[in-house]
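For this view, one protein chain was removed and the others were kept in their places.
Chains here go by letter, A and B, matching the order in which they are written, and residues are numbered from 1 within each.
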Amino acid sequence: MAKTNAGRFFEDYKLGDVIAHAVPRTVGEGERALYHALYPARHALYSSDEFARDCGLEASPLDDLAAFHVVFGKTVPDVSLNAVANLGYAEGRWLQPVYPGDTLRSVSEVIGLKQNSNGKSGVVYVRTRGMNQMGEVVLDYVRWVMVRKRDLDAAAPDTVIPDLRTVIPAEDLVIPDGLDFSNYDFVQAGEPHRWGDYEIGEKIDHVDGVTIEEAEHMLATRLWQNTAKVHFDATFRPDGQRLIYGGHIISMARALSFNGLANAQMIVGLNGGAHANPCFSGLTVKAWSEVLDKAETSAPGVGAIRLRLVATKGGDAFQLKGEDGKYLPEVLLDLDYWALMPI
Amino acid sequence: MAKTNAGRFFEDYKLGDVIAHAVPRTVGEGERALYHALYPARHALYSSDEFARDCGLEASPLDDLAAFHVVFGKTVPDVSLNAVANLGYAEGRWLQPVYPGDTLRSVSEVIGLKQNSNGKSGVVYVRTRGMNQMGEVVLDYVRWVMVRKRDLDAAAPDTVIPDLRTVIPAEDLVIPDGLDFSNYDFVQAGEPHRWGDYEIGEKIDHVDGVTIEEAEHMLATRLWQNTAKVHFDATFRPDGQRLIYGGHIISMARALSFNGLANAQMIVGLNGGAHANPCFSGLTVKAWSEVLDKAETSAPGVGAIRLRLVATKGGDAFQLKGEDGKYLPEVLLDLDYWALMPI
Partner (left out) sequence: MAKTNAGRFFEDYKLGDVIAHAVPRTVGEGERALYHALYPARHALYSSDEFARDCGLEASPLDDLAAFHVVFGKTVPDVSLNAVANLGYAEGRWLQPVYPGDTLRSVSEVIGLKQNSNGKSGVVYVRTRGMNQMGEVVLDYVRWVMVRKRDLDAAAPDTVIPDLRTVIPAEDLVIPDGLDFSNYDFVQAGEPHRWGDYEIGEKIDHVDGVTIEEAEHMLATRLWQNTAKVHFDATFRPDGQRLIYGGHIISMARALSFNGLANAQMIVGLNGGAHANPCFSGLTVKAWSEVLDKAETSAPGVGAIRLRLVATKGGDAFQLKGEDGKYLPEVLLDLDYWALMPI
């Protein structure tokens, strides 16, 4: 019996399969510090225990995207080791903050399957839940990936494409217990702009840029225990380049968005996302955002804002797609998310 | 209203302005570990809780320079985003150790202004205080920077140059409560040389060198939430180089100085400092020190030693300035500080 994990191929997935992903992970102050060293993260709620307590939380949580990366990383050996492409995300919701000391694990359910017409691969849809040591779900999202077949003669499964919402309705967003922005300190948060100051359709150029280093994206990706060879092994791709984990670009762009969106504190919903083009070491990542929607919430002083976050490796801000409707070559990421902001 | 921070220009500063800098930061074990990974730091008081307790402290504090970098980093968006040059430091005093779990914030007061004769820029003097969550001041220092004007026609302010001491008198140094070197363990500290073994005028070549990597200086600078573009964005300067944060060189040189000054444990005063030449990735940093002064203190077994710490990128040790009185091109840093040492 071979001892190493060759990963699952398309024909290994059955609708309704529930996969308990391995290697639970206790996160702590070390992960928090590393997140701040790897990304220019400055949102005050994730930087200061005092600020977080003044907002009604017990302490400063681990960055929402760090929680996402830990939960996501566990799924890689079971879901995307033989993936050709990460096609999309939907219906992502953060249900509980993750605090230092929490232990996370992940479970995925196969909710859709569709063999490609070429018969060589297929699309697998999974709903992944991340849970803490109390068994509480902290994060829930759908991802679909294109996976190779091992045996091209394996029978195609019945096609099932899940009915996914393109946008999470604001009323389905989960606000952390106790969150209260009534006495929000805009000075300490870094910008005066409140929820009411943003208009739907408004675009913000985040101005700052970060040039990517091999050591940094590998440190980050390993920290989330994401094991995909392509991120670490320069001999794996014919061009000798290491493909950067898409989540590294998400975190980089989100951190850069502080400059203009310092008060978009908590991420509570992921409506969708596309890794439009690959990113490699040496490129300089910049970001811009667009306000897509706004909604009130039931929590005191807390509004929800729906944002498009675009990361680029050059070109002018606010450019996204060409006349052919395809992403421009300099676009790395197009993310659609909900954040919470003081009203 | 533009949402991003364009930074302040010279004409935006008024004498007496008090600026509360944004983004409080809780520091912890993660920052401590990262400091040890980024610099060859070995001073025992900052490495071992046991050693620190044997010296009368409650635990091993965060490195004094890490505290400095956190406090300094917060000032960058308000003080030096449009700075042409960081001109100097004076009257720096560490007033309280910073322990894991402390939350730091910074406040600066404009204490001096002087427009340059070219009318395009001016010098801004600020006194910055770093405070912990109890509101106690942990660090206090003066810095002056040259800042561009936005509007060249803006009226020049009255010139006010603060009266700064070139050296902090030893009696004004603050010794942490309870510090006691009576039972200091020289074996565990790494060197037998005590305060009495150093002579004024003595010079020490610290011998070791570290070659600088892009990933490392960026990890460090981000960890202190210092956002100056020039450190991160390789497209920002015409030469495509990322300028290394001067504080990275200070920490590197101080850590290298362990070899010969292992017992210069705590930094309590910063008399002055010049970043003599810029540093870039690929250079190898070495350091030498000169004993400038010595003083007794009221704490048991504790002496104060005033040191010049020079970082270089090559050349022979103990070279500093040329015949023209200017720093030699290989000198990166000339720092003048007070440290505490067992008598």
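Assume a contact is a pair of C-beta atoms (placed from the backbone, for glycine too) under 8 Å apart; a residue touches a chain by one contact, two chains touch by 3 or more.
Just so it is clear, the model here is predicted, and its values are computed rather than measured.
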(request) Looking beyond the chains shown, say which of B:Thr4, B:Ser47, B:Thr227 or B:Asn271 touches the absent one. (result) B:Ser47
(message) Looking at the full complex, which residue from B:Val138, B:Ile204 or B:Ala228 touches the chain that isn't shown here?
(response) B:Ile204
(message) In the complete complex, the non-displayed chain touches which residues of chain B?
(response) 28-34, 36-40, 42, 44, 47-51, 60, 187-191, 193, 197-198, 204-211, 213-216, 219, 259-262, 282, 284
(request) With the missing chain put back, which residues of chain A would touch it? List them for me. (result) 1, 3-5, 20, 22-26, 28-31, 33-34, 77, 100-101, 103, 105, 133, 213-216, 218-220, 222-223, 225, 227, 229, 232-236, 242
